[in-house]
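Removed from the display is one protein chain of the complex; every other protein chain stays in position.
The block that comes next holds chain A.
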Amino acid sequence: MLSNQEVAEALLEKFGDQVFDFEEPYGLLTLSTSREEIIPLLEFLRDHKTYQFIFLTDITGIHYPDNVENEFMVVYHMHSFVHNFRVRIKVSLAEADIHIPTATGLFASANWMERETYDFFGIMFDGHPNLKRILNIEEMDYFPMRREFPMEDATREDKTDALFGR
C-alpha cells in the first residue's frame, strides 16, 4: 500500500517547490501545482515505474470569484489501479490569463472532460484538438457555471433569503 507521505515525498523530490499546498481532506492526497508543471506532473505520475497512475478519473473546474488572481481552479483526479491509490491535483488560474495546457496527449479521456470544463467555465486548454462546447449550444456566448450567473433571477423579491430568516 502506498501512503500519502510516500507519494508526497516523491513528488517533492522531483518537482521541488513547484508542488505545494499538500492536504489530506478525507484521506485523499491533494496538492497544488503551477500550470507550467501540470503536464510533466501528470506524465511523471502516469509513467512512474512503481506508482502507475494510469487512470485519469476526472477533470473539472471550480470558480472562486473572490480569490483575486486565482479565480479559477482546474482539478484532476488520478487513480493508480495497482496500489488502489487516488491523488487530486489542483491548478489555479487567473481570469485575465485563463490558459492551461491540455492533457489529451497523455490520456484520451481528457478530451471530453476538458471540453466540458471549457464549456462550463471558459477555461482554455491550449493544444486541445477540438476545443468547443459539448453540452451547451454553440451560439452561447457566456460560461454558465461561473458564479456571476445565479440560478434564479436576482431581481426577484419573493425569494430573498431575508424573508426566510437567513
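Going forward, contacts are C-beta pairs under 8 Å (C-beta built on N, C-alpha and C of every residue); 3 or more make two chains touch, one makes a residue touch a chain; residues count from 1.
Here is the rule we go by: contacts and distances are computed from a predicted model.
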item: Name of the absent chain as recorded in UniProt (options "NADH-quinone oxidoreductase subunit D", "Cation-translocating P-type ATPase", "Phosphoribosylformylglycinamidine synthase subunit PurS" or "sn-glycerol-3-phosphate transport system permease protein UgpE"); value: "NADH-quinone oxidoreductase subunit D"
item: Contact with the hidden chain (one of A:A8, A:I39, A:I98 or A:M145); value: A:M145
item: Listed residues A:L2, A:I39 or A:I54, member touching the removed chain; value: A:I54
item: Residues from chain A at the interface with the omitted partner, ascending; value: 25-26, 28, 30, 54-58, 60, 62-63, 75, 77, 81, 84, 86, 88, 107-109, 111-113, 116, 120, 133-137, 144-145, 150-152, 164, 166
